[in-house]
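Below is a slice of the complex: some chains, not all, each in place.
Chains: A, B and C, in written order; residue numbering restarts at 1 for each.
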Amino acid sequence: GGESGQTTSSTASATASQAAAGKIGVILPDSKSSARWETADRKYLEEAFKAAGVQYDIQNAQNDKTAFQTIADQMITNGATVLMIVNLDSGTGKTVIDKAKSQGVPTIDYDRLTLGGGAAYYVSFDNTKVGQLQGEGLAKCLTDKEADKPIVAYLNGSPTDNNATLFKAGYDGVLKPKFDAGEYVKGPEQSVPDWDNTQAATLFEQMLTQEPKIAGVLAANDGLGNAAITVLKKNNLNGKVPVTGQDATVQGLQNILAGDQCMTVYKAVKKEADAAAKLAVALAKGEKPTASSSVKDPESGQDVPAELMEPQAIHFENIKDVVADGFVTKEELCTGDFAEKCTEAGIE
Amino acid sequence: MTPLLEVRGIDKSFGPVKVLHRVELSAYAGEVTALVGDNGAGKSTLVKCVGGIYPIDDGEILFDGRPVQVHSPRDAGELGIEIVYQDLALCDNLDIVQNMFLGRERRRGPMLDEDSMEELAERTLSSLSVRTVKSIRQQVSSLSGGQRQTVAIAKAVLWNSKVVILDEPTAALGVAQTAQVLELVRRLADTGLAVVLISHNLNDVFAVSDRIAALYLGRMAAQVKTADVTHAQVVELITSGRSGDLGLKNGVTP
Amino acid sequence: MNKVEELPSEAIVTATQSPSIGNSFLAYVQRVRGGDMGALPAVLGLVVLCGVFAAARPSFVTAINFANLFTQGAAITLIAMGLVFVLLLGEIDLSAGFASGVCAAVLAVTLTSAGLPWYVSVVAAILTGVLIGMMLGALVAKVGIPSFVVTLAGFLAFQGLVLVLVDEGTNISIRNSVIVAIANRNLPPWLGWVLYAVCVAIFAGVQLRRARSRAKRGLVADPMSLIAFRVGLLVVFAGLAVFALNLERSRNPELVSLTGVPIVVPVILVLLVVWTLVLRRTAFGRHLYAVGGNAEAARRAGIPVDRIKIYAFVICSSMAAVGGIVAASRASSVDPNTGGSSVLLYAVGAAVIGGTSLFGGKGRVLDAVMGGAVVAVIENGMGLMGYGASVKYLVTGSVLLLAAGVDALARKRAAAAGLR
């Protein structure tokens, strides 16, 4: 966290320099559904803005829509000339975008598209793609284990998180045909409120009690995956039942190294952040940058200029890619018993 | 003459503890009936049964000869029974006027008529010799013990009720105030109300009452005319449940 | 009643001097020093907070930020206003947050899916609130389950209900311009001034009439000078506020003009006045205080305690509905988080900071508004400071503590003077 360096300088100078370069306001969604927002996005965006020498203000709405809007109000009050938002939902997002527009402030949808919002740009990973990778990853692990008509359980993300819906759409797209074909058997499914890992453990424990033959777990992120793995360990089923994840956290990667987790999805946040920062800086300087592609807003039917990143599935074999990218360091990952596994996975 | 208020064969237990045993009591219009008895004899419990605070286990309550059901203080109020309880039950967060009119506020349209209530409360209180109350808009939590008691009494006599029951009303009162309250009690009876007065002070009892009812360990030992008994006899009834011909025989009502 | 009227009428209230503005002020100072400070600590806390934020971020004292404050704090304040009624009884309503969510969802669904006109939707939302309140109240008063448990169950169930209403997690956009206007549009400047004039006139009129009626009855009445002083205060402060809100606050005035009193301000004002009247000038309000102060005494006075409790819950949930409508309007959408996260705690916090007791019997609707202002200022100021998530939580907590600390210490000083 911490304050954004330049904004704390006296406002006199702030207003003076504002005319020259403008000021970028960034609203992150929360810090609990995923660690990325505060640990990765904030860091990379700050670096990019600092490098470009523009003023910025990055805040986190903590999954609170009211706070989200308040922050937007305050940023405009504080003189932001570009607004970059990760919306909590499209409704609030649209209100903020409309308000910003009415004040002549352009907006960038970062990571999440505001449906019907009409932001100037959209920069994101494809969340449905993330789910798709999870589904494919699980299928791969099940094939490796030579499972026969495996029962697959779902630990979905928070029922109130729209991204969780997108992830689910992704992995359902892969797995549902297999269920329909009788290749796999659909097991119990639960959404985990607030992505809460402790609740996830209880939920999964009950699934396992009810359906002891669960042979594969589609967990929406690494935290939920770890919760499932803890329960599996208790029953000495860890490693036998593949579990998925997302975010390539140290925890998830270590679980993969230990053989307890099947895969995770790595999103190169730095690339996303850099792309978004580039657009924002250009806007702040009064330029009109062009985007590499565009997506169609399903609600308004308009094309939104977009920069789209590709997520990457991580299995034991390619953990080293994540380390090589600098997303996690070897020191964090290869502690204690994991040092050996790291060597095995070819991590330098 | 039928008594205005009569209770017959009232039983009352708290869990395993039986506090009242087939108690009888009559209060007549125009008379002061004194209810006496030792600490814990069950006087307050009897009053609370009549007032609808406690449900009774058995027995019946008659008002003006008709059996009535008293299930809540509201029922008692509607019959015209007004009670000053020993544990006063004032709302500490309200002021004197608000307490006095609680549950029977005067209104003008949908709004409260504060001014007329204030006026009336002031007049009633001053008639009870309270000289030290600084303001009748004071919260009752800041009143002295006697002042609280006076407010409770004033509250009860403010209404056009038919029966007034006072549970140790003068316990916390000074000499002058006690005299005023006793005078008030007499005056209420003289205007045709039935008054029941609970008191441990036998001088007061003899001074104002027409009848005396003595409760002993939850049983009604005797109910007699004040003129027919002596001070010593009443003390005996209170402390041992009987006195000569009067009172309980072998622990049961005659 | 005739009995009493015959009693000798000798005034007992002799200690009170006929008041003038001078000694009224003296009496006030003495009252405050003696500990009876009313809203003073909350006001003090507000002033300190505003001072600190203004010093740290000059943008805090801009017209736009002043206007933002109102819309930002409106929903929480409205919910807190309703909560006061329940808190006055010594009960609690943990479900008020999600109840507002349910009502907002009803609004959204009837507005979009059912396509009803906005006023029907608003009525439906508020009726939903009434229904919820009746249910909660009945469970508390008639069945006798502690309100904490009932409303905790409500907290869970309503969360589920919101999910059902918004189709398991999607979010419904509200596009009806009237509804969106509530929290996002302003009165035209002239209407602000008209409203101001009406308020001042009514206030002065009521004060004068009251004093005159009391004087006629021979009761102690406020002197003219004091009334003039009060009206003067209102004229100046409300005038300043309306003036500030009528300033141009658009960042690109040539693009779009942004002036006027936010629509939520009169909404809050009207509800504040109505509920204050209900609490202070009706028998129902009196009984509410009585039940909260001493439920047994109230019962003995023949007050229908159960009914009072149910009404209080109904009011609370209906106000939650109003808060939900405002929140939905502000977000222009409803999703499963509406009314969730910290809404409830902030609302109860607002009421408590304003001086409402959690043990019942003490509190005013104005408290909720004052406390709501404190919460809104903290949130607004913290927004301007631009801290990261963790620091913001830490600082918000500390600031809340500080604001409440001013209040507590002031009261503590008073208690030491012997008044509690």
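We take it that a residue touches a chain if its C-beta (ideal position, glycine included) is under 8 Å from a C-beta of that chain, and two chains touch if they have at least 3 such contacts.
It should be emphasised that the depicted structure is a prediction, and the values quoted were computed from it without experimental measurement.
Counted over the whole structure file, the protein chains come in the copy numbers A x1, B x2, C x2.
Methods note: only the chains that are shown with their structure count from here on.
The chain with its CA mean position farthest from that of chain A is B.
Of all chains shown, C has the CA centroid lying nearest to the centroid of every protein CA atom.
Distance between chain centres (mean CA atoms), chain A to chain C: 39 Å. For chain C, no residue reaches two or more other chains under the stated contact definition. For chain B, the set of residues that touch two or more other chains is empty.
Considering their complex, residues 1-5, 7-13, 15-16, 213-214, 217-219, 277, 281-283, 286-287, 289-290, 292-294, 296-304, 361-362 of chain C touch chain B.
Interface residues of chain A facing chain C in the complex, by the touch rule stated above, are 1-4, 7-8, 11, 28, 31, 38, 42, 57-60, 62-67, 69-71, 73-74, 76-79, 88-92, 94-95, 99, 102-105, 116, 159-162, 164-165. Listed in rising order, the residues of chain C touching chain A in the complex are 57-59, 62, 64-65, 68, 72, 75-76, 163, 168-174, 184, 250-252, 255-256, 258, 327, 330-338, 340-343, 379-380, 383-393.
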